[in-house]
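Below is one structure, written out as structure tokens, with a few remarks after it.
With one protein chain held back, the other chains of the complex are shown just where they sit.
For clarity, chains are labelled A, B and C in written order, and residue numbers in each chain start from 1.
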């Protein structure tokens, strides 16, 4: 028996390779397939199946791509949405792999076509060894239920509750749970940071099993998670089994400073350095999105047809940054600044700066600043700096008019640590604000220093945007 | 939370790195420490503890070595044997690591000082997340109970039964089980090939939980496992926390054929190529031990002060072979044949050959051969070729006189596949046998072809060797 | 300035990456491009040009593939044959790369469109830093002149002599020489094993500079090099800039023994293990071609549309073997035996064996054997075992009838070491010979032992095959 979990950094996505007797299946592969080919090859495993749990919203699948490359058959639960699968399995149908058996369990709620796959060590399914639970059951959490239709969050929460109690719970405490996402994902509210988990552990700690049905539904209704604009594009691609990697990320050309300036004139420049480095000097008009935030916020600021240009620290290879964007469908990275920001610096080209601020400095001179908190709404409500304005970073540009900030007065921007406020800082600079400071350490540092906070809704009260961004909240954990 | 299992190829040994909040512990490290340093460094984890479950018999520990290198404290259960630990923890004492807590559980039976370490996700130990079970509880098996004293196998089996029922079972079905050995180890009889397991899975499948106490003890008494001569040396080293790697395996010099011949005159030449290659041509007097068998059978034929010389296939780097021997305390590998056997071949130096035989050839001409089966006694008893002599490969040389084989008559040697018979073949050649054939595919192929077998004890009946090899059996799985 | 030579194992092909000021060019890339992408990416170099010296006959180029992937322009010397290039440069035209300048030098003789490219450190071309000499000038050798037309070897030798004296020699002793092939290549007769060389070193040691014009031409006429059947296919592909890799070599499926047997029934089974292992046991009908010989002899036995199946040692990943074949245009590797030969052995499937023989055994019992020497003709002529028949391994099957060997009488096969004789052994077995022995160490060992040899042509004298294999010789160095 061979088993390996394959993490996708930044996305908190987990795919799996399961093998037995020389045969293997891969569950929910991402579109950059190198890691799967490498594992299968080094283990001498023949790929028989590419198994799906559900369409995914936060990254592009590599299901058809992997199938095409290897001849493996695509296996999904029987549902109209997964019509492109080679093998659509109905409820309780079994799939054999070596000496192992997988059992198809329909577990809708997160999405209608969600299937979980219980794994048994032999052909007499009594006590499951484990279950690939997709986004239905996560560590300490269950999948969000607002995605298929925000208007039907209630119904989907009920459906999910029933799915998990009826299909998953009976598998037994002993069953290992292999979810499609881990801590930090935007696919669930508060996913626990557990390297491994079992159904018994979840039974004692997971709201879906700890709470009653009504409480669970209420809990889900209260959940307000971000819905980045790229989600619908991912879904569209994934309903066809995703898409192969568009290009080798190593072919993105390094461009010398002047070429970079010319080429990027009509594109989007993303600076992946740390917030302090961005503050100390950056390309005018560039957006600050640190490497860790790229797999999420890249999708807020860039569309698939956006020409993206990257500024990175000297000596850092851009491959991971290009991949991070490609995984959320942004394929047109057209250049990276050769020699990093240092080359720009030495070329005597225009440099813009912003400022940084420590919590104690802000506390001392609070009156000098217009204060802007760009965290999610519920983060804001649970405690913010007195007097702070609020706009979620992903909505900052559209909400700027109603915030009535004055460009000539200094602005201090905060989030929980400095990455989202870094992005907000760069957005404000693009909108002509002249003096923008990023609060170093954000609310995390502010609270550690026990500086004053107040709770409650922002003034004026925000109307949650309707359909495409129903909740105003987000959980990106920095 | 960070968790990684680190397999030691060939030994079926598993050590673990567990981390939380920037702190880490390593459980039962082997003496070549590179992998631990690499994981800790790349994860940014500070090593706080080196945790022991028990002395180990089948490899040299790197406990004190890792502690010395990193400043981490050695933690062991409180027992006179583990007196060298920095921190000896009594039963039910707790060790904190980040947000995690480990609970010391005394689980003797395999060895008297065996401790298991339950892991809890928070400070209120109710439902364990997992348990480092050492060799007390293995996947589908429990640790052998004959090692401390073969005369007390019965008592130790009872002790182990009670340990596991009293200390481990109450941790709950949901608890992940992290044993020190996996399938293929000589530390347990029939360890299952499960990538991961939980206590609930074991409760349904493991003899120690499935059988009653008396049946379990009987089962353990029936267990006849090999006790290689190096076990006692490992134990001796490990009772001091093991020993650091003696030398960098990459410094073993490649020696050209004539130098190799001169240098190895008073040493032991081990040929790690496949059995067919050995048969096709090899150095006179060399022993055939394939790479997979090296971590076990290397310890049967070489002592710590044996000068070992290696013959490998061309292009195969000897590092893994040298490490395989070092892990069982054989440090004096003094050279490897430069250019592999091909260089010897081209140098016109003496070449010895043996023969190979397919099952159908043997079946057809059985009368021409003296037949020798070198598997473990219980393997032999459960089905052998009619008329076969028996001697376990590890005891072949000492038992050769009583077997009364005639050197001038062809011998056909079999095991289950060809590795142990390959070693036996080379031993017979060293003892002057002129025509020795290795049965390709061994009993595995023989049985697949449904050729006749007979069951039962060998003639004359073997007296199991007393203390140092109490059982006559072995489970090395090829 | 960045410079890296990239060797292709087995082919003795060398390609180059040259960079300056962030720009780079690649010279004569092979079709598997990973290594180039990796080097360029890690060095932060932007690929501007893919530079060609000439069509190549012994491997498939990746010129258009690399250009397509990176947008780099294809640069070749001006000649009708290289019409697909983006930039065709006439004699003495210059190409700038960073601060470097390359000068186009037409150096026909090996092939009509051969260009060399002198490299200068600045824009005033006085003393060359180096020269990419393609196959015109090699270390201690010059390119063979029989390839474009065996009937015009004389004229091409004269042309090459003049090219090198007129275009290359004036670059000066100080110039580094970067040829497209190193020692072991079939593209030149006796290429020296020099890690680096300069024009001054060549001037003192290379026949083209040491010999007079007439002597050099005579020397070239005397040169009898193999012309494997795949050469013309390579040429055809390369005249269009080669072809991208057909598939990721890691996707070749491992097949369990019985599936392997079924699938390979109408295909070609190649066994890459060492000759001794093949002798000790192998699949009936399989051909023995060791890993080192695969990049050459694979092309003798397989065509592009041959379905190839591989047998390897257990634990050896097939990636390199698949690549070795792909590099000479054999793309249809359809499976590899899962678990290596060991799995076949244990499955009880039919096994065929051949024999091995040491030189002294052969010497002692020479009368029992029909002796066959399968080296190149000139190797044979310079010294063979008295009484040996001769047939070059690449022509063995077609010449078998005229050799009049008797299948029921033992045959001893020799080459210089054991690889070509291994292949010949397997060919004879396929033709029904019942007792075939491979002479271990071949003529290399035979001569080391000072056993008797005789010189001269074989009896009956061989008529060199006409056009497509004009010489009957080969220089593959094992």
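Methods note: contacts are C-beta pairs under 8 Å (C-beta built on N, C-alpha and C of every residue); 3 or more make two chains touch, one makes a residue touch a chain.
Remember, predicted model here, so these are calculated numbers, not experimental data.
Peer 1: May I ask you to name the displayed chains that the omitted chain touches in the full complex?
Peer 2: If we consider the entire complex, the absent chain touches A, B, C.
Peer 1: Which one touches the absent chain: B:122, B:149, B:319 or B:364?
Peer 2: B:319
Peer 1: Have a look at A:21, A:259 or A:313 and name the one touching the chain we're not showing.
Peer 2: Of the listed residues, the one touching the omitted chain is A:313.
Peer 1: Looking at the full complex, which residue from C:73, C:165 or C:203 touches the chain that isn't shown here?
Peer 2: C:203
Peer 1: Which residue among C:127, C:152, C:190 or C:459 touches the omitted chain?
Peer 2: C:127
Peer 1: Quickly run down the residues of subunit B that touch the omitted chain.
Peer 2: Interface residues of subunit B facing the absent chain: 22, 37-38, 40-42, 44-47, 69-71, 247-248, 250-251, 253-256, 317, 319, 338-339.
Peer 1: I need the residue numbers on subunit A that touch the omitted chain, in ascending order.
Peer 2: Residues 273-282, 291-292, 313-315, 340-342, 345-348, 350-351, 353, 356, 358-359, 417-418, 440-442, 444-446, 448-449 of subunit A touch the chain absent from view.
Peer 1: On subunit C, what residues meet the omitted chain?
Peer 2: 1-3, 121, 126-127, 129-130, 172-176, 193-196, 198-201, 203-205
In this section, only the chains that are shown with their structure count from here on.
Peer 1: As a test of understanding: of all chains, whose mean C-alpha position lies farthest from that of subunit A?
Peer 2: Comparing chain centres, C lies farthest from subunit A.
Peer 1: Count the C-beta pairs in contact for every pair of chains, then give the pair with the highest total.
Peer 2: B-C
Peer 1: Rounded to a whole Å, what is the gap between the Cα centroids of subunit A and subunit C?
Peer 2: Centre separation, subunit A to subunit C: 50 Å.
Peer 1: So which stretches of subunit A touch two or more other chains?
Peer 2: Correct list: empty.
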